[in-house]
Structure formats: C-alpha cells, structure tokens
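Removed from the display is one protein chain of the complex; every other protein chain stays in position.
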C-alpha cells in the first residue's frame, strides 16, 4: 500500500515508465491503482525511430505487472517522508504477522 | 490499441473490459511490424484478450493514425515481456 499512496502523490508529474519489453514511455501520470497499474497522458516513446508502434497513441494504460522501472522527478519525491513511511510499514507488517 | 506480452500490436474498437483487464475488441487488426517490409495488417475480427497477456492499452488518435503511411514504416517487432 505504501507505493500505491506514494504514486498517488505523484499524479500530475511527468514520469518515464520502463517496461519489461524494453519500451520506455514518458508521460504525465494520470492515475494509479492498487496493482500499480498506471495511466499516462500526452505520451512519448523513447527511441521514436525504433518504436513507431505507438506513434498515434496519445494516452495509455500500462499494466502494473509489466513495469520494470519508473523514473521519477527528484523534486517531487520527499525522501525523508518516504523512509519514515517504509519504516512504519515494515514495523506494522511484522508485528501483525507475529500476532496472526 | 493493445500491446500484448508477446509483443503483438492489436488495434480495434474496445467493446468491453473488466478488473483483470480482459479485453473484448471488435474489428480487431494485428499490425505486424517488420524491418524489411511495411506494416502488414491482419484482420482478426472480434477478439477476446485475456488480461494476463495485456501489457499496454492506449487510445489511438484517429486523425494522426490515418496520416501514417504504414506501407513505408519499418520497425523491429516489439520484444516480448520477460520477467
């Protein structure tokens, strides 16, 4: 749930999604869901000459499971907040795991 | 337009979808890209695509799509998705 919340804070930012089929798509993050499926607007494919396949596509949905990386704008990421959240989340999941 | 996990490009009218991203596409056409010839269009008719195999779904801008000279487009087929 941490990264779902994290990506929600990045809505409106420009990101580059690198897929497991080596396609890289840059666009404005429109929305994200719990599976980390991603919707992008005003997309541009890196390596346009090699990849004309998406030339006429302006916005797209990317299945979360085919994502390898998402390159993010540094300015939009609060690293301190992120680290705190990660600590809290793991603490939570381990204690609840022991209780169960 | 949908890109499948094996790298195929399918274009058609999206008639329906669900939570698992299963797709129903009518007037579906596969666009086969090759380096040594233009894009081959293969008519497939009404297609159901299982969500597991879907990598990308995109809205095609009709106007710019009609301006593409597909016979002259040369490109490697997209790679398959490998985990």
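Residue numbering begins at 1 within each chain, and the chains themselves are lettered A and B in the order written.
The definition used in the following text is that contacts are C-beta pairs under 8 Å (C-beta built on N, C-alpha and C of every residue); 3 or more make two chains touch, one makes a residue touch a chain.
Heads up, the rule we're going with is that contacts and distances are computed from a predicted model.
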Out of "Ubiquitin-conjugating enzyme E2 C", "Apoptosis-inducing factor 1, mitochondrial", "Ras-related protein Rab7" or "LSM complex subunit LSM3", the chain not pictured bears the UniProt name "LSM complex subunit LSM3"
For the chain not depicted, the shown chains it touches:
A, B
Logged for chain B, residues touching the omitted partner chain are 82-83
For chain A, which residues touch the unseen chain?
1-3, 6-7, 20, 36, 64-65, 67-74, 77, 79, 82-83, 85-87, 89-91, 93-95, 98-99
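Convention: only the chains that are shown with their structure count from here on.
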Mean-CA-position distance for chain B and chain A (Å):
23
Which bits of chain A are touching chain B when the two form their complex?
19-23, 25, 37, 43, 50-63, 66
Contact set on chain B toward chain A in their complex
1, 3, 5, 7, 9, 21, 31, 33, 51, 54-62, 64-65, 68, 73, 75-76, 78-83
